[in-house]
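With one protein chain held back, the other chains of the complex are shown just where they sit.
As written, the chains take the letters A, B, C, D and E, and residue 1 is the first residue of each chain.
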Amino acid sequence: MSKIPKTYIDFRKDFPEVSEAHYNLGKAVHSAGPLDDKTRALIKLGMSCGAQKEGAVHSHTRKALDAGCTKEEIHQVVLLLLPTMGLPSMMAAMTWVDDILESDK
Amino acid sequence: MSKIPKTYIDFRKDFPEVSEAHYNLGKAVHSAGPLDDKTRALIKLGMSCGAQKEGAVHSHTRKALDAGCTKEEIHQVVLLLLPTMGLPSMMAAMTWVDDILESDK
Amino acid sequence: MSKIPKTYIDFRKDFPEVSEAHYNLGKAVHSAGPLDDKTRALIKLGMSCGAQKEGAVHSHTRKALDAGCTKEEIHQVVLLLLPTMGLPSMMAAMTWVDDILESDK
Amino acid sequence: MSKIPKTYIDFRKDFPEVSEAHYNLGKAVHSAGPLDDKTRALIKLGMSCGAQKEGAVHSHTRKALDAGCTKEEIHQVVLLLLPTMGLPSMMAAMTWVDDILESDK
Amino acid sequence: MSKIPKTYIDFRKDFPEVSEAHYNLGKAVHSAGPLDDKTRALIKLGMSCGAQKEGAVHSHTRKALDAGCTKEEIHQVVLLLLPTMGLPSMMAAMTWVDDILESDK
Partner (left out) sequence: MSKIPKTYIDFRKDFPEVSEAHYNLGKAVHSAGPLDDKTRALIKLGMSCGAQKEGAVHSHTRKALDAGCTKEEIHQVVLLLLPTMGLPSMMAAMTWVDDILESDK
């Protein structure tokens, strides 16, 4: 579960120009303001939890770990969903985050 | 636009027990991990942008300003939506954030 | 605000076969089980609040009033959103419900 | 499938203050109006179907059975989605409801 | 995966009047304008991708193949999501489309 999904690897191989243009968009956004790597990683995890996209939560949990975030910080991002989005969205995000955190043990 | 909406003030007056229970939930979540005030504010703004809830983006832009976040940081949170959620969601969030930022000028 | 929206009246006039087929679908669903009118009205209001569709919440608040539901019952349907979907969704639904309830005063 | 999910049990163990605050919010909302247990259970099921949250539909199907709702009532809640939210949302909710109803046979 | 899901077959058997009314609604909508079969199939696939409904993407990928659409056309529909809805929604839709395309090999 902690590996990059095969569909994403296929997408990069099958549509290299699209994939590169999306990568460049990510770079442009990262350079467009003052936020540091770790804060950006936590915000993008929160954003993915807010959008309730399983694949994005998997990917941004991995990136948060790479940026040096702790398990406690990642779990608190998920808990912050509770007053704003309710229990079912929070529990779903907790499951997705734990898919990655528990495969790294 | 930078004021607390009337519906929310009415809710707190009409349903004080519910409002207090929700406030206590927010407090419990804030104490349940290591994230500091400013990082938490930026994450909750990102979460609200990800969830595409206008009222939440208004409220968390206000709270981010109160926590000492700059306009540049707030705008970058919104820009981070672009690779993950596309242009229309990003433009909508930009409009909502600017509702608050521009009323504070 | 308590009136039927013009767009819906135009739709029924411009696309009468589509409108009639949709009406027949509603009738089929109403006959497909044991729920009484008032319970059905409250469930459909809850469903519309859960789906966060402003037009549906307006329409089903009107229908709930027609089915004999009280303002207190309608407000509690909205409050039930809070633990399940969080404050911003609940506040949005409260605003939409009150659009109708307050225009009936 | 009819059992409480492990992630939820872990959440209650790992974050007891958050879990208790959320429970108190549910209680406050249940006391904030005139709806009886069974009607409330059907509304919350409808709300969860409207929000298209799998975990919430599982949980509120269980609670509807506990409140004395019949399989026919539960199925009609799901059918009510069809004119309001279309076939794919209705079929998804039917699958989730049947996960619980069929595990209880 | 390329077969009609059992839940849908059960729905048509258990609720024939509802199923027939929904079928008639589909027919009314297909006759309500000038779009040809193939264009309509591609639009409905795009719509299902935009709505992020897994079951609808499965069903409309099957119908697009039946209407004579190629694998390249179907993949481009999915790629069109990227600037408008971001990478996670596009990758999810790609997975769902490939569930059907690859079971047909």
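As a working rule, a residue touches a chain if its C-beta (ideal position, glycine included) is under 8 Å from a C-beta of that chain, and two chains touch if they have at least 3 such contacts.
All figures in this text were calculated on a predicted structure; none of them were measured in a lab.
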>> As a test of the contact rule: which chains in view would the missing one touch?
In response: A, B, C, D, E
>> For the chain not shown, which residue from C:Ala51, C:Cys69 or C:Met94 touches it across the whole complex?
In response: C:Ala51
> Among the options B:Asn24, B:Thr39, B:Thr61 or B:Ser89, which residue touches the chain absent from this view?
Replying inline: B:Ser89
> In terms of residues, what is the contact footprint of the unshown chain on subunit C?
Replying inline: 5, 7-8, 11, 14-15, 18, 22, 48, 51, 53-56, 59
> In the complete complex, which positions of subunit E touch the hidden chain?
Replying inline: 22, 25-26, 29, 32-35, 39-40, 42-53, 56, 70, 72-73, 75-77, 79-85
> What subunit D residues would touch the chain not displayed?
Replying inline: 81-89
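The rule we apply is simple: only the chains that are shown with their structure count from here on.
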>> I want to confirm something about subunit A and subunit B. Since they are copies of the same sequence, is their interface symmetric in residue numbering (over half shared, so same) or not (under half, so different)?
In response: same
> Out of C-D and B-E, which chain pair has the most contact pairs?
Replying inline: C-D
>> Based on mean C-alpha positions, which chain is nearest the centroid of every protein C-alpha shown?
In response: D
> What whole-Å value do you get for the distance between subunit A and subunit E if each is reduced to the mean of its CA atoms?
Replying inline: 28
> Which subunit E residues reach two or more other chains?
Replying inline: 15, 18, 22, 82, 87-89
> Think of each chain as a node with edges to the chains it touches; is that a line, ring, star, complete or other?
Replying inline: complete
